[in-house]
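Here the structure is laid out as structure tokens; the discussion comes afterwards.
The other protein chains are all here in position, but one chain of the complex has been omitted.
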Amino acid sequence: MVRVKFFASLREQFGAGDLDLPLRPGMSVSDVWAAAAGQPMPEHVLMARNLEYVQGDCAVEDGDEIAFFPPVTGGAA
Amino acid sequence: MVRVKFFASLREQFGAGDLDLPLRPGMSVSDVWAAAAGQPMPEHVLMARNLEYVQGDCAVEDGDEIAFFPPVTGGAA
Amino acid sequence: MIEIRSQAFDPWQEIPAYQAAHPELKTRAGASAAFVGTMRDFNQDERVDTLFLEHYPGMTDKHLTAIRDEAMQRWPLLGAMILHRIGEVHPGDPIVLVAVWSAHRAAAFEACRFIMEDLKSKAPFWKKETLQQGERWVESNTPGYSN
Partner (left out) sequence: MIEIRSQAFDPWQEIPAYQAAHPELKTRAGASAAFVGTMRDFNQDERVDTLFLEHYPGMTDKHLTAIRDEAMQRWPLLGAMILHRIGEVHPGDPIVLVAVWSAHRAAAFEACRFIMEDLKSKAPFWKKETLQQGERWVESNTPGYSN
């Protein structure tokens, strides 16, 4: 199983809750996006695997938490 | 007349009070030092004329306030 | 100290509270530098009424801790605090506080700015603005260096 999370505008677009997906052999983070979102990934989407930033070609393992979110805008001014 | 002031270590060395000197024609700030201190100027002494930093060759006028002091050490850390 | 807080805070009370909890700073830290980011009532020429700050719990903590640890490694800091708001924020409310302590000022100035820039580029927070009409997600941060 892979736990999928979306944040901010992506969360509003693809659903507020967490999503569990079955792990397929050789699955990458981009594959998780395709399976969960069902459409091409927009530009500038950031990806994290188990709370660390990764690229789309990063391999996914059973039990991973994969997150997708837009550019971060913390802080102020 | 020229009002002469020393600060910090120079004040302790050359007297705490202000000093009034007669103005001589063509007098520079360095000449004021020589007349007031009676010895060569140490390295790194800073000079001000009427509250503005100047060099030793700056001309002095009647009524000026001339100050001599070591490198400044305000602020902290 | 790293904290994500869902309630309003006063940075000028948080800093002395941190100092009181770290009494060794008092006579050893010759320098402290602090930055406070506050919600403005205008952004991109539009009036903003409220701001909602979302984050990624777990990842936020982890990244703020990593940023603080990297700053402590790069500069000889005696203390560092990062406090960040989440939830609903109103104009004039502080959003982020970064404060650092060191023996001398160069480390304090540089580490404070480093932490703030790293936070803005890496920590997973997102802002949604409520305008006079409608809402919008803030799409990117303003640049942190003027050149």
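Letters are used for the chains, namely A, B and C, taken in the order the chains are written, and counting of residues starts over at 1 for each.
Following the convention adopted for this analysis, a contact is a pair of C-beta atoms (placed from the backbone, for glycine too) under 8 Å apart; a residue touches a chain by one contact, two chains touch by 3 or more.
Note that the structure is predicted; figures quoted are calculated from it, not measured.
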Touch assignment to the omitted chain, from C:G37, C:G79 or C:P124, lands on C:G37
Footprint of the hidden chain on chain B, which residues?
5, 7-9, 11, 48, 51, 53, 67, 69-77
Contact set of chain C toward the excluded chain (per top definition)
10, 12-13, 15-16, 26-42, 91-92, 103-110, 112-113, 116, 142-146
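Throughout what follows, only the chains that are shown with their structure count from here on.
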Based on C-beta pairs in contact, work out which chain pair has the most and send it over.
A-C
At least two partner chains per residue is the criterion; list those residues in chain A.
none
What residues in chain C touch two or more of the other chains?
none
